[in-house]
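Removed from the display is one protein chain of the complex; every other protein chain stays in position.
== chain A ==
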Amino acid sequence: MQIPPRFILIDDEMYSNKISKTFIKKMFPDAEIVDFTSPLEALQYINTAYTTRPVSTAILLDINMPELNGWQVLEKLQALPLPVKDYISVYMLSSSIDPKDKQRAEDHPLIKGYIEKPLSREILQEIFVG
């Protein structure tokens, strides 16, 4: 597994984003980290940035958000043109321990994995270094 050069964090919860960002920075100092508390802004960013200059990216996506929830964000990502989708790997990052959420994530074609919050060194190691 290659360490992606860019991480996009989408989580309405600032505190949670901060934790993820700090650990990623510590583990992968060379990676670029872009974080959003608004899923709509994140989608706008992906739409503009990736149609011109796509970069291999891991998206860490929260489920419970008031504006658009994680599943709705996935639908929008699904609608992106194929070449763009080839560059992104989506990971659900949720505090939910509901097995139904985990199952739904595993069944989704666009989702690479389901991560229970909080993000930690161990999880990053396991997913991106192996």
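One rule holds for everything that comes next: a residue touches a chain if its C-beta (ideal position, glycine included) is under 8 Å from a C-beta of that chain, and two chains touch if they have at least 3 such contacts; residues count from 1.
FYI, contacts and distances are computed from a predicted model.
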Chain not displayed: protein name in its UniProt record ("Tricarboxylate transport protein TctC", "histidine kinase", "Amino acid/amide ABC transporter ATP-binding protein 1, HAAT family" or "Putative membrane protein"): "histidine kinase"
Residue of A:3, A:19 or A:49 touching the missing chain in the full complex: A:19
Contact set of chain A toward the excluded chain (per top definition): 13, 15-16, 18-19, 22-23, 26, 64, 66-69, 72, 95-98, 116-121
